[in-house]
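Only a single protein chain was left out; the remaining protein chains are all shown in position.
Per-chain numbering from 1; labels A, B and C assigned in written order.
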């Protein structure tokens, strides 16, 4: 993925991402933690767990999507103004290989920021016996929500 | 969605779906249970839980996707031959409204079965104060896996 | 597809669709014509032509998508206010079977209208020797554009 140089509208973007991430019960369930938080790019990491699997013991495609969607959502959120909220309009995921590994690294990145609509891409990597492999790509379209107290982060 | 009349290749399809569902750690984490299992159509239900939320307290889009992906995957699996396994190639989800409710009903349905590739559609309904609302649509493309012992359900 | 009962904001919606359709050079190239125009639902029809094919002589997936995208876009446009314009944010198409036939019928329908974002679904049918067959499904997300003279229809 190309990585353009984005300028955040709000210097406190990293703290806003951390505060919002801490509110996502789903991230706790995934055992996920935040890695790098840069303008237009966010990394989320998580270990394999039995509670996240599909029937063959691999990470469930939906759990991969959950972590990737958050990585992409927060990548977009870094470029949104203070006081705004972010919602996912849609995402699409391609499962390239079974999500087999001990740890997983999800990278979300903004392709095109916009006042209302932001387009992002994510990549999921499985770390299996020390080797990292691309296992999924995701594209998410986000919406910036402003002026709503119930959707403000 | 149109609902064509599908004939299963294996009369034991419902038991196969139940056995496979029981192996998905992710479904236990979601507190999900199987509803109707018909040829080409499977329903999954789950209650709201704090561990499944995004930052505004709604069901996380990825958790909605996890349940819908399983509903669609098992809808396809009902039409696959005995001894085969099912993998998701890709899926796309549209979030139509915040997934706000006390319970959720996910309906997966086959649009076009195939020997190798099967196309499915899913709909997620939130039940909020007794009223049911369509909150997401998902389209998933599945692959039938045969002759592999590690992907056999 | 469920077909909810939509109320147009502008009674002149059908004329607006016809005027905009006439401006699409791509529709003339496709030999496409408008069928039914109802609130939230638009039909587009076209004949097979050598200039629309892929390498096996079937309708090119992109040409199927072009007609379906217009059908979905105009389905959404029927529910938008006067003076607004419509743009496609994204669409996804599943090719269920080769688009083989003498004529094609594309049905676009609104799933969820919105002030800014509208979600639609489309279905492409091939008519081959008098038999109609579903060959593709498409989901498109639209944006209502207001207050811009260059995007006003």
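Criterion: contacts are C-beta pairs under 8 Å (C-beta built on N, C-alpha and C of every residue); 3 or more make two chains touch, one makes a residue touch a chain.
Just so we're clear, the structure is a prediction, and the values are computed from it rather than from any experiment.
Enquirer: Determine which one of A:36, A:50 or A:97 touches the chain that has been left out.
Expert: Reading the full complex, the residue touching the unseen chain is A:97.
Enquirer: Pick out which of C:14, C:37 or C:65 touches the chain that's been left out of the picture.
Expert: C:65
Enquirer: In the whole complex, not just what's shown, which of C:5, C:129 or C:150 touches the removed chain?
Expert: The single option touching the absent chain is C:150.
Enquirer: Among C:7, C:56 or C:115, single out the residue that touches the unshown chain.
Expert: Of all options in C:7, C:56 or C:115, contact with the hidden chain holds for C:56.
Enquirer: Could you please point out the chain A residues that touch the chain left off the display?
Expert: 1-2, 92, 94, 96-97, 111-112, 119, 121, 134, 137, 139, 141
Enquirer: Could you pull out which residues of chain B are in touch with the chain that's been left out?
Expert: 89-90, 92, 116-117, 141, 143
Enquirer: Counting contacts across the full complex, list the positions on chain C that touch the omitted chain.
Expert: These residues touch the chain not displayed: 20-21, 23-26, 28-29, 49-56, 60-63, 65-70, 85, 87-95, 98, 150-151, 153.
Following the convention adopted for this analysis, only the chains that are shown with their structure count from here on.
Enquirer: Quote the value, from 0 to 180 degrees and to the nearest 5, of the angle by which the CA atoms of chain B must be rotated to coincide with those of chain C.
Expert: Copies differ by a rotation of 180 degrees.
Enquirer: Does the chain A and chain C pair touch with the same residues on each side or with different residues, judged by whether over half of the numbers are shared?
Expert: On the two sides of the chain C and chain A interface, the residue numbers are mostly the same, over half being shared.
Enquirer: Can you check how far apart chain B and chain C are, centre to centre, with Cα atoms defining each centre and the answer in Å?
Expert: 28
Enquirer: Mind checking the centre-to-centre distance between chain A and chain C? Centres are C-alpha means, answer in whole Å.
Expert: Their C-alpha centroids are separated by 32 Å.
Enquirer: Going by the contact rule already set, what residues in chain A reach two or more other chains?
Expert: Residues 89-90, 92 of chain A each touch two or more of the other chains.
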